[in-house]
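Quick notes on the structure that follows.
The complex appears here minus one protein chain, its other protein chains still in place.
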Amino acid sequence: MMQHLNAGRLVTMAAAGLALMGGVALADPDPTAELVIEGELHLTTRAPSNPAITPNLPTLYSGWLFRDPTTREMQMDDFENPGLLAVEAGAAAWATPEGTGGQSCADCHGDPESMEGLRAVLPRVNEHGQLWSMENYINNCRTERMGAEALGWNSREMREMTALISFQSRGMPVNVAIDGPAAPFWEQGREMYYTRFGQLEMSCATCHEESAGQYIRSDHLSQGQINGFPTYRLKDQAIVGIHGRFVGCIRDTRAETFRAGSDEFRALELYVASRGNGLSVEGVSVRH
Amino acid sequence: MTDVRPRIRLPRSASAGDSITVKTLISHDMESGQRRNSNGDIIPRQIVNRFTCEYAGVLVIDMELHGAISANPYIEFEAVVPASGDFVFTWYDDNGEVYTATESFTVS
Partner (left out) sequence: MFTRRETIALGAGAAAAATLPLGAFAATVDEATAAFTGGAAVAEGGVTITAPEIAENGNTVPVSISAPGATEITLLAAGNPQAEVATFRFGPGAGAALVATRIRLGRTQDIIAIAKMADGSFTSARVEVKVTIGGCGG
């Protein structure tokens, strides 16, 4: 019965299956591949682990290193990377007036480049003590300043806008604050990360910390970093956002999942982002 | 379909008579007609079913696409550029819409 099959056995069975397939290395992340965009922009995909945040990870690795060479190549070329389509769509929306004010993002913020640095430090605690993700900031502008309707957290328009804004920080190190007012949210996120959910009783750590580098069925498990999000997922053939991915992961443990945009997922997002502090924001990455 | 965006990539330069690599991408869900919605009903097919490229009025490639082409169709091919001219790219949607893009190319 599935309930009694703990995660450790699942991973080991998958590894045995892969070994039988032959010619597939049970590899750790690729040891030498370098992520260079368009032959010019070098992104940091390996970073030292901060023992205060990730005491159980010797080194931080971007999810890019765990993907196969064809997928990795897709991200190295801004034309081949279909995520750039979402960035362009976001740029068009940026310049489009909306809401009762008849203004666009550009009217207050100028060019999208003005958003440089934002992806790298979110989520963060705002002036009212609330932990806000990028989606909260976007919707706040829309409802409070533009007189426009809020975008659904996982809606296409929201994903395109977060793709545009994230892209502006590409190459900058992830640097979310976990101290001061952020500390209680970070603790909450950390507790969630190590809590086992669902019939399969798996926590984030089960796959992404204890088993990173191993295979679960045919998936090469990464560290579950979100420095590459929002990402173009080959499976979905679309941009996938952070909370969208959290929902998918927890649902896959056969649990009743938290909702995108919930307090819980924002706390988890802060914690998971901090586990990647030092890795480069990848703008819109390509993942399977 | 709203917001269908074509993207084209051509090399920066080429000499007259060279064969160049042309890369095209267009944002389109390519709904195959194989998927079902949450009610169990088939989601109707809506794909780009044809793509053509001409250079200086000469046909380069004419491609018939079926539902097994991934969303955001990526098509890469080779074109000869005997002289400077315009590339014209055309995508035909099942719903009758036609999307086009034009790119000039100058040979050195």
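The first chain written gets the first letter, and so on, giving A and B; residue counts start at 1 in each chain.
As a working rule, a contact is a pair of C-beta atoms (placed from the backbone, for glycine too) under 8 Å apart; a residue touches a chain by one contact, two chains touch by 3 or more.
None of these values were measured; they are calculated from a predicted model.
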| item | value |
| --- | --- |
| Residue among B:S13, B:S70 or B:T100 touching the omitted chain | B:S70 |
| Of A:T45, A:Q168, A:Q188 or A:T253, the one touching the omitted chain in the full complex | A:T253 |
| Chain B residues touching the omitted chain (full complex) | 18-20, 32-34, 42, 45, 53-56, 58-71, 73-80, 94 |
| Residues of chain A (touch criterion as defined above) contacting the omitted chain | 21, 23-24, 67-68, 70-71, 74, 200, 202, 216-219, 233-237, 248-249, 251-253, 288 |
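Here is the rule we use: only the chains that are shown with their structure count from here on.
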| item | value |
| --- | --- |
| CA centroid of chain A to CA centroid of chain B, Å | 30 |
| Contact footprint of chain B on chain A as seen in their complex | 79-80, 82, 84-85, 88-89, 92, 237-238 |
| Contacting residues of chain B [partner chain A, same complex] | 3, 5, 7, 9, 23, 25, 27, 29-30, 70-72, 74 |
